[in-house]
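One structure is given here, and the rest of the page talks about it.
The complex is shown incomplete by one protein chain, all other protein chains being positioned as in the whole.
Up next, subunit A:
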Amino acid sequence: MASNETKSSIDVEIETKTIFGYKGLGEMVLDFSFVDEETKTPPPVGITQEPWPKDVKVFQPYEVEQILLPDNANCLSVQAFLKMCHLDFQVEPRANAEAMSPTLKVPFIKAGRFVISELEGIVQFVNGKGISLTDKLDNEQKADMRAYMSLIHNVIEVAELYICWIDQETYNEVTSVRNGSVYPWPLNYVQNFIKKHQVIKKLKALDWYNKTLEEVLQEVENCCEALNARLDGKNYFFEDNPTELDALVFGHLFTILTTPLPKSDLANIVRNYPQLINLVQRIEKEYFKKETKH
């Protein structure tokens, strides 16, 4: 067991290097390469054997006035995942959370001296503490789970970006106002311009930029269809216990359902799948409602 641990800890090391080595290059390829890497290596056990630190903070943009749909979805996914693992954390809103993140993406957590960003990295880090939601899954199921997670990243998340930044109505009424809200004039315009440019570049690389809204919605519908089929009436995607996939689906679908946008097409599509809505409600009730009663 001990040798196993050391071995896997080396794997983790390589893993992180790969992730950060690619930082700043086109992110579009990254999602896939992460997944490939992960499927090859078993989930890491034990980067360190230190217990979960007490002062863990999740850094994210301000929820009320700043955060955008895709970011909010990712932040909520991470929160859901940590709650599913019954780990303590505090949410720390920061206007510059995105710039603070090592991968320039929100959310990220600070645990002791470690700073880890995005769901995949955080899942690995938590696994390193000996806490895992996927212990009982066999390799095939794990591969499945990662495939679905990458599906969400590559379809739903991209669609959210498309709606927020490319759809002119949403951009003018919501995105530009919220994204620029934390900056003084004229920095808000500059920042919106830069961010929009980045998103367009990413969407072009993924070949989504030239899609029409209908095509985008069709992609989302296909994705929901696939998720619906996978769920197949079960409580969670993999039997009775939630996994990070459930956290990710919850984060995205909950945000889509609850965020008011000028165009409610995304929410309308999701509403066609009562099973998925049930899942979202179940997770919210189980992991988030308790918190609010406190």
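Note that a contact is a pair of C-beta atoms (placed from the backbone, for glycine too) under 8 Å apart; a residue touches a chain by one contact, two chains touch by 3 or more; residues count from 1.
Here, contacts and distances are computed from a predicted model.
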item	value
UniProt protein name of the chain not shown, from "Vacuolar protein-sorting-associated protein 25", "RecA family profile 1 domain-containing protein", "Bacterial surface antigen (D15) domain-containing protein" or "Cyclin-dependent kinase 14"	"Bacterial surface antigen (D15) domain-containing protein"
Full-complex contact with the absent chain, from A:Pro53, A:Pro102 or A:Gly130	A:Pro102
Those residues of subunit A which, in the complete complex, touch the missing chain	20, 94-96, 98-100, 102, 110, 115, 183-184, 187, 190-191
